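One protein chain omitted, others in place.
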Amino acid sequence: MRRPIELRVNGVIEEAYVEPWWTLARVLRDELGLTGTKISCETGDCGACTVNIDGRAVRSCIYPVMKAQGKEIVTIEGLAGSDGSLHPLQQAFLDNFAVQCGYCTPGMVMGAHALLGENPHPSEEEIKEGLRGNLCRCTGYNNIVKAVASVAGAAEEVE
Amino acid sequence: MRFDYLQPATLDECVAMLAKWGPSAKIIAGGTDLILNARARVVDPEYVIDITGIPSMSGIEEEGGGVRIGAAVTVRDVSESAIIKERFPLLATAASLIGSVGIRNVATIGGNVCRASPSSECSPPLLCLDASAKVVGPGGSRTIRLDECFLGPGCTTLETDEVLTEIHIPPNKPGTRGVYLKHSQRGSIDLAIVGVAVVGTFAASDGTCQEAKIALGGVAPTPMRARDAERVLQGKVVDDALIALAAQTAADESRPISDVRGSADYRKEMVRVFTQRALRAILPS
Partner (left out) sequence: MDELTFVGKSVPKVDALAKVLGKTKYVSEEGIGIPGLLYGKVLFSPHAHARIVKVDTSKAKALKGVRAVLTGKDAPANRVGMLIDDRHVLCREVARFVGDPVACVAAVTAEIAEEAIRLIDVEYEILPAVFDAELAMAADCPVVIHPDLPTYNRPLYAYMGDDLPGPNVHTHHKIRKGDVDRAFEEADFIVENRYESDRIAHCQLELYNSVCYPETDATLTVWTSARLRETHEPLLQAFGLRASQLRTRTSYQGGMFGMIGRPERFTVLLAQKTGRPVKMVYNREENFIEGLNRLAEIVYVKDGLKKDGTIVAREIRGIVNTGAYTHHGPLVLRNGAFHASQYRLPNYRWDAYGIYTNTPACGPLRGFGSAEVLWATEQQMDLDARAVGMDPIEFRLMNTPNEGERDVRGTLVNCIGAKRCLKIVGDWIEWDKPSMQPKESHIRLGKGIALGNKYSMADTASAVIVEMKSDGVLEIAHGGDDCGQGLNTVLTQIAAEQFSVPMEKISIIWGDSARSPYDFGTASSRSTLYIGNALLRACDDVKNQIRQLAAAKLHVDPKDIEVGKGGFWLRDEPQQLFPMSHLTLANHPAARGAVKLATCLEESAGIRGTGVFWGHPGAEDPETGQGERLAISYTYGAQAAEVAVDTETGEVRVLRLHSAFDTGRTMHPAMCEAQLEGGAVMGIGSALMEGFKFDENGRLSNANLHDYKVCSMGDAPSGDDLRVALVEEPHPEGPYGAKGAAESAMCPTASAIANAIYDAVGVRLTHLPMTPERVLEALKLKQARSSDL
């Protein structure tokens, strides 16, 4: 039996009617139209579904939506400015050609966003270890590491 | 999977739910194991009880020289806790090696223990540290020693209407050092092929090993203490030859199976290699 819940997503209070066993990823995609978050393994192994909850990276494909109530959720759709300006991470991914098929990109960017929020100046090793759980099949990771490292220097502006 | 999702605000509420629905309910903390198992129909609960909203299940506190860790504390917080890094660094290491950071932000130490995976990362250190757990149910609370709580893969001595609320680790004796090593192909994101925790207490005077504890993950139906290997070291001055013997003994007493992650032979050999590396790491220099 579906029940109404409220979720705070990208600064907006969203209402959704959900089954209690649904995951956050499913609700974001199927109920709230926020399809930037991707589902790829449903076992928490690939990171494509990564969102930020209270500033931390979370695998939304195995995160119960009921648990997400009362928390601050940020998805890829919440990074760019309301005027359309790109978040520095998004710009860095473009500038460094870190996007190929793009399916890992939202999760990768959100993982990096959480990483930089907690550790504004990570070393390359810390970037690689911090994003190790985000799998990419296309890029070989090199340009992704470059993109995140390029923002790491100027991370004071990162929220 | 289909279940109702309950979010008790206090321990009493949680216990009342367990009293009512125990056998058809499952406790969820982070959910990183439960959701997978429910999807795969390994478990099929009608009710899922989320304990992460219960204040008494959180927090890491100093306790008479040791430490008390709430069951709902994330393994991320365990790995970064100053007091755990200082007093029980092998537990902090083990917690930091559980999956990716996205998993660690959500997975809990209580969940890691109660999931009772043979290769659970936190369990070998907790076994070496003589940890115990407080377990609460409708009939009251009790304390269980962790080295008595694992019955088999996925199975603990907790009753269906009980919940683990906190873990206690007694203070170290002076001269104690410990380390945890995980063997896997892709570091923390892989399940351990073999995990080895060692804790050794060495006399300040001559470096004799007064007490040695060795625990292994991934090589038996439950995390296990390698007691024969411990006896090899007890009371002796530890040199390379003794380490080699202890490591071989640990390998001999391990009981791994062959599965998708590794053959039994390979696992036994890895017990030997990593026990050796771990013992060398804790020797007083």
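For clarity, chains are labelled A and B in written order, and residue numbers in each chain start from 1.
To be clear about the criterion, contacts are C-beta pairs under 8 Å (C-beta built on N, C-alpha and C of every residue); 3 or more make two chains touch, one makes a residue touch a chain.
All values reported here derive from a predicted model rather than from experimental measurement.
**Student:** Out of A:V18, A:A48, A:I62 or A:L116, point to the residue that touches the absent chain in the complete complex.
**Tutor:** Considering the complete complex, A:A48 is the one touching the chain left out.
**Student:** Touching the missing chain, which residues of chain B?
**Tutor:** Residues 2, 183, 185-187, 189-191, 260-263, 266, 269-270, 273 of chain B touch the chain absent from view.
**Student:** Can you name the residues of chain A that touch the chain not displayed here?
**Tutor:** 29-30, 33-43, 45-46, 48, 75-77, 80, 86, 90, 93-94, 97-106, 109, 124, 128-129, 131-146
The rule we apply is simple: only the chains that are shown with their structure count from here on.
**Student:** Averaged over CA atoms, how far is the centre of chain A from the centre of chain B? Could you give it in whole Å?
**Tutor:** Centre-to-centre distance between chain A and chain B: 30 Å.
**Student:** With touch defined as at the start, can you tell me which chain A residues reach chain B in the complex?
**Tutor:** Its residues touching chain B are 19-21, 23, 42-45, 47, 50, 53, 56-59, 62-64, 66-67, 111, 114-115, 129-130, 132-134.
**Student:** What residues of chain B sit close enough to touch chain A in their complex?
**Tutor:** Listed in rising order, the residues of chain B that touch chain A are 1-5, 7, 28, 31-32, 35-36, 38-39, 48, 50, 52, 76, 99-103, 105-106, 186-189.
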